[in-house]
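Encoded as structure tokens, the structure appears first; notes follow it.
Every protein chain except one is present and positioned as in the full complex.
In order of appearance the chains are A, B and C, and numbering begins at 1 in each one.
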Amino acid sequence: METLAKLEVHPLSEIEHLKVHGRTTGRLSPLTLFWTGSAVEFNVRGSELWVEVEADYDTYEPWISILINSVPVSRQMVTAGRSFICVFRGMNKDVVKNVRIVKDMQAMSGDPENLLQIHAVKTDGDFLPVEEKPYKIEFIGDSITTGEGAIGARTEEDWIPMWCSAIHNYSTMTANKLQADYRILSQSGWGVLTSWDNNPRANMPDYYEKVCGILTGKKNEALGAFEENDFESWQPDVVVVNLGTNDGGAFYSPEWKDEVTGEIYKQRLHEDGSYHEEDIQSFENAAVRFLMKIRKYNKQAKIVWAYGMLGIPMMPAIYRAVDAFKQKTEDQNVSVFQLPNMTEETMGARSHPGATAHEKAAEELSAYLRSLL
Amino acid sequence: METLAKLEVHPLSEIEHLKVHGRTTGRLSPLTLFWTGSAVEFNVRGSELWVEVEADYDTYEPWISILINSVPVSRQMVTAGRSFICVFRGMNKDVVKNVRIVKDMQAMSGDPENLLQIHAVKTDGDFLPVEEKPYKIEFIGDSITTGEGAIGARTEEDWIPMWCSAIHNYSTMTANKLQADYRILSQSGWGVLTSWDNNPRANMPDYYEKVCGILTGKKNEALGAFEENDFESWQPDVVVVNLGTNDGGAFYSPEWKDEVTGEIYKQRLHEDGSYHEEDIQSFENAAVRFLMKIRKYNKQAKIVWAYGMLGIPMMPAIYRAVDAFKQKTEDQNVSVFQLPNMTEETMGARSHPGATAHEKAAEELSAYLRSLL
Amino acid sequence: METLAKLEVHPLSEIEHLKVHGRTTGRLSPLTLFWTGSAVEFNVRGSELWVEVEADYDTYEPWISILINSVPVSRQMVTAGRSFICVFRGMNKDVVKNVRIVKDMQAMSGDPENLLQIHAVKTDGDFLPVEEKPYKIEFIGDSITTGEGAIGARTEEDWIPMWCSAIHNYSTMTANKLQADYRILSQSGWGVLTSWDNNPRANMPDYYEKVCGILTGKKNEALGAFEENDFESWQPDVVVVNLGTNDGGAFYSPEWKDEVTGEIYKQRLHEDGSYHEEDIQSFENAAVRFLMKIRKYNKQAKIVWAYGMLGIPMMPAIYRAVDAFKQKTEDQNVSVFQLPNMTEETMGARSHPGATAHEKAAEELSAYLRSLL
Partner (left out) sequence: METLAKLEVHPLSEIEHLKVHGRTTGRLSPLTLFWTGSAVEFNVRGSELWVEVEADYDTYEPWISILINSVPVSRQMVTAGRSFICVFRGMNKDVVKNVRIVKDMQAMSGDPENLLQIHAVKTDGDFLPVEEKPYKIEFIGDSITTGEGAIGARTEEDWIPMWCSAIHNYSTMTANKLQADYRILSQSGWGVLTSWDNNPRANMPDYYEKVCGILTGKKNEALGAFEENDFESWQPDVVVVNLGTNDGGAFYSPEWKDEVTGEIYKQRLHEDGSYHEEDIQSFENAAVRFLMKIRKYNKQAKIVWAYGMLGIPMMPAIYRAVDAFKQKTEDQNVSVFQLPNMTEETMGARSHPGATAHEKAAEELSAYLRSLL
């Protein structure tokens, strides 16, 4: 193979024009991508571009998707190690390409060794400014927002990164329809108060202030995952909260035992199948507290609790929580929106919403958000 | 990173159960994939699978797509060198996965150094038989059948492998709808008589007998590309010929000069814009000869000339050619089918049919083929 | 014209097998159809069928739709007078046709002279039993449920029966998808507490016990519109309440003055645009009372408050009302479902949902109801 173009390596920190998507520490040497949908974006004028990526993991390997001029052209697993991946080659060197390298899997709370970093790019071209989008949206969710099942056959049952997609995902689709930059915070199985299996620590609110607080371990600490997030630098126009599905599931799951304290946690059902008042109230209280916290850090944002892609059993409680929040705060910029339920036809892998379910949700949600913006 | 599974390398030639798609020499040490859509397929029972791939090229790099249980999950450029690519990991070791590694770019007549080979796989599992599909279809075409433009933004103009797709391609979609195994022979810009720019050598018929005769060079010779194809081993139920678009274009392109002989080639238009009788007759003669050749090697196949995704100016000539063939041979198993034209809405990259144009074509074509089968 | 068939007139009351849809008095000499979607249905074995219809009105004329074997084949205005309308002729006399003559406009509270009656049919055939559907659904709503705007150009602004459709209507579509018999109670502009213009009498709950209590006048009294409805004879599996849109509108409309008492009615907004607490509470109280009343007469039905085709501003109040009802009654068979909002693309005449908006609503609603049944 002969290389025609003379390629020059550019560490990210030395590139004048680049745009980082998703919550990060601000460090670029290298750039650690924590959350799904986080990305680095360039406008490159050149014939060839490579990106230097580093990955590690014990259990769950990272995946990336590459978008050229907003169209996904490549999706691949990134195996352990540090290497250059070719993004494009053989293109007209005078034409500017918009390139986005996207982390296509969620932050992996279950694998403290998991790592995806971008060190540098290699090109014969130069970099032009990347425009700001007119809006900013933050999505906070669970497996639905992780895009679990949005790729893969319906028969798939393994919980592996391959079946998760930040691209065929209502959040990305909604942002595209509204011409918005966006960030995703999501964890499969997590909730507002507890996870699907009653683990009270697997809740999104407790970790909201940090860059990526749901992670654990020394390695992530060193990477800055537990630093305070710099909210000032990125103030969303809308915060979409798509949580409650796992809180609802907890009522039907066995109790969770804290192995250290011996404490038992369980959201209880009455014999007639209705939620126990105290426990549903705990969920509502947690939801109110979370809305308080979101508002604290996002003073101007419309907050939209968007829920329903896997049924709506928790909707009354969500409405009550939002009502309670509004009464306490006199804050009118919070609302609830029901997302269309997955159907037999739109189901994807692992009994989760497939790509068409996400497309439907994005159509409805984007129309609603447009009415708010 | 720790590896949990004990992986064993299996050279392809030592695997009892595997299925090779596309015309090949039969060699497995290694397996060279020439045509787009050619592939190796396994049923693997194991938790992890890697595939050892080798690539080379001067200009146009190979791409692959990976399908798990018939769903595309990964698409990536394969840069020069030999290496293992991870197909899946962390899956339930007791469940059988159907895996297909597909060459996702056409045979590169313009780059004699271009090479894509599969050497081996590495897994902790074992291999089960891959079932035969009830039908077999061979597709012969040009850029449309190469899937040029089926991926990428509409603004794309570079001729590079990235924009070509064997997956978002009417041929693959048609085969899937009919539950058929299939092979593709395609070259962008080529025709029945000449290429779009009047080059008389860039015709598909002359090379039909060979494994991949449209290639050139010592390297491809050594790989067996110019060996006689073993037609007996794979007799299609249908041969779909999607050619004529470039033969039509030649009438509007400048003459082509053979630099060796000095000879000039040009399909001529009359002043009123109609095709010159002699030249359109040459096309028809070439089409008849091609039908003869296809029939020679595929005695039982229905032959369907499917044309129209980029307009139908050559349709009268195609019908005359098929008529002439039927009169000469009294062979009734040949027909013509008009494919739906690309529209403004269904256009993809490089002014070629996008994925939705291919989807529409596959719907119509598969319904027609079903009526023949 | 020669008549081939010997036709015999059958007064409705003398036909053994017929099925009446919609709330009626039970009288058949003649049958008065009050509500939109009310109908008479036959299974006729014969070559020809006519139906004797009588209509009258001051302002708003009745319309009917005719369905043969569940397909709408005719829709026509019925002008004043009594006459036979031909339903079909020239058909195979040995084949049974299912025929439904549907009132295709709402009960006209604004025109006490409005009348649509079926007296008799004329046929050469005989009548066979009409099967019961597995489910029964009652829909209670406003202009959306009247199908206002589901027919007609977007530019239409007149309030006339022509633009209203019981057929291209989410209620009928939902019932068809679920194989359900159904009844519609609807009035354009009406609400739970008040109409869109603050008229407290234009509320659906006050008239729920009567056959068609929203009507007025001696003529309707004589027809039995104000008789008690016989709930025992038709117990729905589901009651769908699609109200609230006009109650929401009242907050933005001028006050309404009772010309007799001089009393003023107005749902008030705060200066910041939020609903006045007392007034939204009045709506909620009215909603709770309505749920009580519905439950009183439909002991076993699932009650679903389905709302959202023209926005969701009243949804928090609806959820609070349903919560309050459930707390008071410990009745769990009540829920809220958000219908998909009309979009720019799905808008019909008079800025109301068009046929495609109804289709989308029916898809979502029928999937939800299926999960309850």
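Methods note: a residue touches a chain if its C-beta (ideal position, glycine included) is under 8 Å from a C-beta of that chain, and two chains touch if they have at least 3 such contacts.
Worth saying up front: this structure is predicted, and the values here are computed from it rather than measured.
> Under the definition given at the start, what are the shown partners of the omitted chain?
B, C
> Please identify which residue in C:Met162, C:Met292 or C:Met347 touches the non-displayed chain.
Counting the whole complex, the residue in contact with the absent chain is C:Met162.
> Thinking of the whole complex, not just what is shown, which of C:Ser74, C:Thr216, C:Gln281 or C:Thr343 touches the missing chain?
Missing-chain contact among the listed residues: C:Ser74.
> Touching the missing chain, which residues of subunit B?
Counting only subunit B, the missing chain is touched by 272-274, 308, 311-312, 315-316, 319-320, 322-323, 332, 335-338, 340-341, 343, 364, 367-368, 371.
> Pick out the residues on subunit C that sit against the missing chain.
Touching the missing chain: residues 1-2, 56-61, 68-71, 73-77, 79-80, 86, 88-92, 95, 113, 151-153, 155-158, 160, 162.
Keep this in mind: only the chains that are shown with their structure count from here on.
> Hey, how would you classify the chain contact layout here, line, ring, star, complete or other?
Shape of the chain contacts: a line, open at both ends.
> Please compute the C-alpha centroid of subunit B, do the same for subunit C, then give the distance between them in whole Å.
Distance between chain centres: 58 Å.
> With chain centres defined as C-alpha means, what is the inter-centre distance between subunit A and subunit C in Å?
Centre separation, subunit A to subunit C: 45 Å.
> Indicate the residues of subunit A shared as contacts by at least two other chains.
none
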